[in-house]
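Every protein chain except one is present and positioned as in the full complex.
Should a chain be cited, it is by its letter among A and B, assigned in written order, with residues numbered from 1 in that chain.
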Amino acid sequence: MPEPLAWQIATVTAIRAETPEVSSFTLALPAWRAHRAGQHYDVRLTALDGYKAQRSYSIASPPSRAGEVDLTIERIADGEVSPYFHDVVEVGDRVELRGPIGGYFVWEPALGGPLLLIAGGSGVVPLMAMLRERASADPRPAAVLLHSSRTYEDVIYRDELDALAGDAGLRVIQTLTRSQPPGWHGYARRIDKPMLAEAIAASGAQPLVYICGPTLLVEAAANGLVELGVPPVQVRTERFGPTS
Amino acid sequence: MTDRFVSRGFVGRTHEDGDKARVPPGQYLTDSFPVLSAGPTPQIPLDSWEFSIEGLVRSPMRWSWQEFTALPSRDWTVDISCVTKWTKLDTRWHGVSLDDLLAAVEMDPRARFVTAHSFGGYTTNLPLTDLLNNQAFVAWQYDGAPLEPAHGGPARLVVPHLYLWKSAKWVRGLRLHEEDEPGFWESLGYHNRGDPWREERYSGD
Partner (left out) sequence: MDDPMVLDANAVAGDLAELFGFELTAAAHRCAHCGNVAAVGTLLAWTQGPGVTLRCSGCRGVVVRIVRTPSRTYLDVSGASYLEIRAR
């Protein structure tokens, strides 16, 4: 019988910068429960006067690491919670969390594949959890990640994705929408139907599709896929709201 | 057990309290204009926009956009308070007063309550007396420019002395009744009248 969802106080045990605007925070949880890739934790901040702010952050780490989770958080300039994480939080600080949460935007090996994962910006976080989970799956389904970022420096998990390029069953398609470094071989524009068509062709028959990122990107991608013939019931979305 | 937990160093973005005489209890001042909604922003072409007043009136009226914006109108500078705790001072609008609109339909003496209806299905209810005597208007301009869809354009009801959920965005008309009919939020826990100076946020307040 699953325990009821309750707030608990976690402790920050590590902070790692992923990009100039994005960091991963490792949190040790007294009441940790194994999560599923794609799930998130709700984070709640409380000020001295009782004022509260709450946000949801996707879990980046796979469930094999017992007792702790990594939350990868992008600093939103006029945000309320993410600047606190980036500007104030130190190792040893305590953070109130509730989770793991999510029963729909989740993937586990039993669901099979192939996988078509489409990410905009920090939308890559839950999809990375899925890829990390996939890495230890047997059999390992084929997967395509279509990943949109603003610049080369903004690509979250860039080195890890490069290292995964050796995996014959995983194809990573990158697009940089704002500027590209010299010698860039990937796409240089927003996700559009030709890019989606290439991703579909690379992913094989009847993929399970997960799309995560800013709302407008998610909708454009979902609509594009359906127009290209992907059955809507195969497409799961997680909208993050306005673009940062 | 977590009730007393405080996040070290977290202040929250809100806290300029401002002039107590102008900021209702429990509210904070904002310079921005947050966008709040219960559904998709309606996109209404002006040539199909209409405003109607129906129900307990002698002469139900319907105005097209051209007719409506040709009515006698004026500038309004008012303070607005949202039940989500932000207050914005000195907001500038342009539109037509409810007194002028209601005068055109000759209200039935049995009419005591009004339901405002919006494109997209939103409703809110008010006592008729809260709309009279220069207390309310329908605005099509904000801050000197056409009212943006996100903030309720083409036109919205503005009732500044009540919480902003009563100022129905995308308003399409009013219906006058003898009995009160709780609207979208009033039927699910929000206060029936919503006076910010009495902090009438929720039913039972």
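As a working rule, a contact is a pair of C-beta atoms (placed from the backbone, for glycine too) under 8 Å apart; a residue touches a chain by one contact, two chains touch by 3 or more.
Not measured: the values here are computed from a predicted model.
Considering A:S56, A:T151, A:Q180 or A:Q234, the position touching the chain not shown turns out to be A:S56 (whole complex). For the chain left out of this panel, the touching residue among A:S136, A:S179 or A:T243 is A:T243. Across A:I15, A:A28, A:A197 or A:L216, the residue that sits in touch with the chain not pictured is A:L216. Residue positions on subunit B in contact with the hidden chain: 34-41, 83-84, 121, 165, 185, 188-190, 201-202, 204, in rising order. Looking at subunit A, the residues touching the absent chain are 1-2, 4-5, 40, 42, 56, 98-99, 101-105, 214-216, 219, 236-243.
The working rule: only the chains that are shown with their structure count from here on.
If you average the Cα atoms of subunit A and of subunit B, the two centres end up 39 Å apart.
On subunit B, the positions that touch subunit A within their shared complex are 2, 5-15. Interface residues of subunit A facing subunit B in the complex, by the touch rule stated above, are 7-9, 45-48, 51, 53, 80, 84, 88, 93-96.
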